[in-house]
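As you look at this complex, bear in mind that one protein chain is not there, while each of the others sits in place.
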Amino acid sequence: MSVLAQIAQEGLPAADQQNIEAAGGAGMAYGLAAIGPGIGIGYLVGQAVQAMARQPESAGQVQTTMFLGIAFTEALALIGFVVFILLKFV
Amino acid sequence: MINLLVIVVAAEEEAPPNPVIPVENEIVWAAIFFFALWAMMKFVLLPPIQRAMDERSSTIQSGKDAADAATSALGSARRDHEATLAEARAEANAILAGARAAADERRAALQAEADTEIAEMRRSAQAEIDQARAEALSGMRGDVSSLAVGAAQIVLGRDLDAGNQQSVIDQALSAD
Partner (left out) sequence: MNLLGAVKFPPIQNVIEWPAWLFEDSTYFAFNKIAFIHFLGLVIPMAVFLLGARGSGLVPRGFRTVSEGIVTFVDEQIAKPGIGHGREPYLPLLVSFFLFIFIGNITEVIPFFQMPANARMAGPLVLALVAWGMFISVGVRHNGPGYFKEVLFPPGVPKALYLLVTPIEFLSTFLVRPFSHAVRLFANMLAGHILLITFGVLCISVWSASALVLIQIGTFPGLVAFTAFEVGVSLIQAFVFTILAAVYIGGALHPAH
C-alpha cells in the first residue's frame, strides 16, 4: 500500500494535494460502485445458467432475459464509472 | 456528491472538455445519419428483403402443400386402383360362378333327359315283357288243360271227350 502510494506520488510529482484527493475519491467511487453490481451479476448469471441447465429448451428465452437483467444491474456500475470519469478528468 | 458538484461547476467555469457532456456537432451528425438510416431502412432497404423472405416462405409453404396434395392424390389413386382391382376380381368371380351354374344346369338338364329316356326305355321294355308274359300265360293255359285232361284220362281209364268232361269232373268231385 505504501509502495503504491509512493509510486502514485512519484508519478504525480507536480500534482497538488487536491488532485491526489480527487484521484483517490474517484478510485474509491468506482470501487464501491462495482461491489453491488458484481454480486448482482454473478448471482443473476448463476441462476440463469441453472435455469438453462434445467430446461435447455428454453435457453434462448432465458438468455434474452439474462441480458436484460445484466443491462439493468450493470447500469449502477456504469454510473459509478461515469462518476469516476467526472471526478478524475473534469 | 458536493465534491462532484463543485468539480462540475468549476469545470463549467473553466470550460475544459467534459467527457460526459455531448458535443453539438456530433449530436447533429449522429441525428442526421441515424434518421437517414431509419428512413432508408423503412422505405428502401428492408421491404425487398422482407418481401423476398415472405416469398420464399410462401414458396416453401406452397411446395409443401403441393407435396401434401400429391401424397393424398397418390393415396386416392392407390385406393381407386385397389377398388378397380377388387371390382374386376368380383366380376371374374361372378362370371366364373355364372359359368359354373350354367354348366351345372346343362348337366342337370342332360341328366334329366337321359333319365327320362332311360325311364321310357325301361317302360317300353316292361310293356314288352308284360305282353310276352301274357301271351305265354294264355298259351300255357290251353296246354295245361289238355295235359290235365290227358292225365285225367290216364287216371280214370276213360276217354274223356269234350262232351262228358263235365260230367266226369262232376262225378269225380261228387264221389269225394
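In this document, chain identifiers A and B correspond to the written order of the chains, with residue numbering beginning at 1 in each.
Simple rule for what comes next: a contact is a pair of C-beta atoms (placed from the backbone, for glycine too) under 8 Å apart; a residue touches a chain by one contact, two chains touch by 3 or more.
Every value quoted in this text rests on a predicted model; they were computed, and no experiment measured them.
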item: Which of B:23, B:88, B:102 or B:151 contacts the chain that the document leaves out; value: B:23
item: Residues of subunit B (touch criterion as defined above) contacting the omitted chain; value: 17-31, 33-34, 36-38, 40-42, 44-46, 48-50, 52-53, 56, 59
item: Hidden partner chain, residues of subunit A it touches; value: 7, 10-11, 60-61, 64-65, 67-68, 70-71, 74-75, 78-79, 81-82, 85, 88-89
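As a convention for this text, only the chains that are shown with their structure count from here on.
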item: Whole-Å separation of chain centres (CA-atom averages), subunit A against subunit B; value: 84
item: Contact set on subunit A toward subunit B in their complex; value: 22, 25, 82-83, 85-87, 89-90
item: Contacting residues of subunit B [partner subunit A, same complex]; value: 3-4, 7-8, 11, 16, 18-20
